[in-house]
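Sharing a structure, written as structure tokens. Questions coming.
Only one protein chain is missing from this complex, and each of the others stays in its spot.
The chains carry the letters A and B, assigned in the order they are written, with residues numbered from 1 in each.
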Amino acid sequence: MPLLDIRALSVDFTTARGPFRAVDHVDFAIDPGDVLAVVGESGSGKSVAMLAVMGLLPWTATVTADRMTFDGRDLMAITPEARRKLIGKDIAMIFQEPVASLNPCFTVGFQIEESLATHMALDSQARRARAVELLTSVGIPEPERRLGQFPHQLSGGMCQRVMIAMAISCAPKLLIADEPTTALDVTIQAQILDLLVALQKQTGMALVLITHDMGVVAETARRVVVQYAGEQVERQVVDGLFASPRHPYTAALLAALPEHAKGARLASIPGVVPGQFDKADACRFAPRCARADDKCRTVKPPRQPANLGEALCHYPLSGGAA
Amino acid sequence: MPADVTAAGLEVQAEALAPPRPLAEFWRAFGENRGAVVGLWIVAAIVLVAIFAPLLAPHSPIEQFREAFKRPPAFMAGGDWNFPLGTDAVGRDMLSRLMYGARLSLFIGLAVMLVSMFIGVALGLAAAFSGGFVDVAILRIMDLIMAIPSLVLAILIVAVLGPSLTNTIIAITAVYLPRYVRLTRASAIGEMQKDYVTAAKVAGAGPWRIMLATVLPNCVAPLIVQGALGISDAILEAAGLGFLGLGAQPPAPEWGAMLSDSREFLQAAPWIVTLPGLAILVTVLAINVMGDGLRDALDPKLRRG
Partner (left out) sequence: MSEVLIRADHLARRYDVRRGMFSAKATVKAVADASLTVSQGRTLAIVGESGCGKSTLARLLAMIERPSDGKLVITGSDVSDGDPAKVRALRQTVQMVFQNPYGSLNPRQKIGAALEEPLAITTNLPAAERRARANDMLAKVGLRPEHYHRYPHMFSGGQRQRIAIARALMPRPKVLVLDEPVSALDVSIRAQVLNLLADLKAEFGLTYVIISHDLAVVRHVADDLMIMYLGRVVESGASAAIFAAPKHPYTQALLSATPVADPRAKRNRIRLEGELPSPISPPSGCAFHPRCRFANDRCRTEQPAATISAGVTVACHAVAEGRI
């Protein structure tokens, strides 16, 4: 039974210019211990989907889904109190800007212990001991001293480790990491990713990694979901995705990477991601796809079966990298 | 043209959906705030009355009608439509005085706002761009001005210079200078950190060009809001000075002075006191509400769309 089971999740925002569908009928099925990467560029809705699961969207957002269950509990039907007990304890999330995600007015120790105090019944000495334990487990040297420091006194990598410590403090079953290393330097990024993978193996929690960096996906994920303009265009295991992408967008994205350049020019994707008003009822990628025909521009593409990467395409690619 | 940008149809789509022009966008955002729009209409009405006062006012504001002392307004017992809002203690028509008073108040408000904004922006930019001693000196002088309560400082300046309309404007300008200086300086310092200013430097722009053509236009939004609200503050301040007899001198129909002259008639002939007070209230309120709407419309963070 999947840990997180989501079917047909859609998120609509009410804006001054009318309703805007940021996420359009996406599915997620995450098993315990799974490592899923959600890949997409800006406008793909990858972060919004996970924020919807966590219930962190602003009031202008309307979340609808056929099914949204976590560990057997229906997330759409629970009360806000029950939801607060769940979020932060069984499902945790870390964000892109580590220094900005921590409250600058409180010490690191206070913030970790706050999260412990909310979800676990420990006295203050036990909380402090657990906080030290957590900082050690995320690789922060001199944890006792760090507990008394403020976020601005720590580097970006340190702050991200503190965020991870807070996230795993209550032994969550699912950790969602939204671009956790984008704002960090390469060597620090490597440390943080190694840490996340190690923690995942140690605790057996499921990990959802939202990123736009295909290199990070290749190194950490087991399964990959590719999102474009609010829709999921491909869902595959990581080896299969890189070896034989099925959706033209995935193939184009891989071909556009500098490491896959043949000669001085990169294989770029013409055009831009569709905006609020450009979304068609047919294939959203059609305007930029080299293989699109009239059917693509008028008929909604079907969801292909699993052996074709569950691609949302009329003419999925038939294997072999681009 | 690079092929990867002109994919068929994409550019055409983008043109069709070009976002609205900034002025239209601003009006739409402003219009969302009903109160602000009402405020705007009221202010517009007051401005029109002030401009066309010579045509609209039934009488001269300083002419004393000996036979009509303390006549009540037309809608009260004993009034007549010759003096629609009654007369004051020396027989001057209230309506006409209020209309001409609008001229005076708006003139003071506008003059103060323009002069203090001009000087304040100049000083603020100078402080932001010079840094060092000039910056510190300007800031400390502004601190000094702010340390003294505004009315007290205004009274001080008018007492030294002598009571008159011009000196009222000078006094209130001095009192309101710090807010423009600080606002401009803070905005300018913030904008100077940004890349586009560096880019202008790399393009070869000299300090004057950067100050006036690159940075200043980007500091304008909070200044506009402050300016609009500043008019109402100046009107209040002028009324305060007028009330104390330090503003425009009689027989000028300045609202504050009108209030002061008629305090003693609060029981016997309340309209002489109430009407100028109401005029001040409505004007200041309308400008404030409009200014709030202006700020909400110009500050993208506050918009709800």
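Simple rule for what comes next: a contact is a pair of C-beta atoms (placed from the backbone, for glycine too) under 8 Å apart; a residue touches a chain by one contact, two chains touch by 3 or more.
Note that this is a predicted model, so its numbers are computed, not measured.
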{"item": "Left-out chain, listing which of the shown chains it touches", "value": "A, B"}
{"item": "Contact residue for the chain not shown (choose from B:T87, B:S150, B:T214 or B:S232)", "value": "B:T214"}
{"item": "Sites on chain B contacted by the missing partner chain, in the whole complex", "value": "1-2, 4-6, 11, 15, 18-19, 22, 194-196, 198-206, 209, 214, 217-218, 220"}
{"item": "Interface residues of chain A (partner: the chain not displayed)", "value": "41-42, 155-158, 185-191, 193-194, 212-219, 238-239, 242, 252-254, 256-261, 264-270, 272-273"}
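The working rule: only the chains that are shown with their structure count from here on.
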{"item": "For chain A paired with chain B, centre-to-centre distance based on mean C-alpha positions, whole Å", "value": "50"}
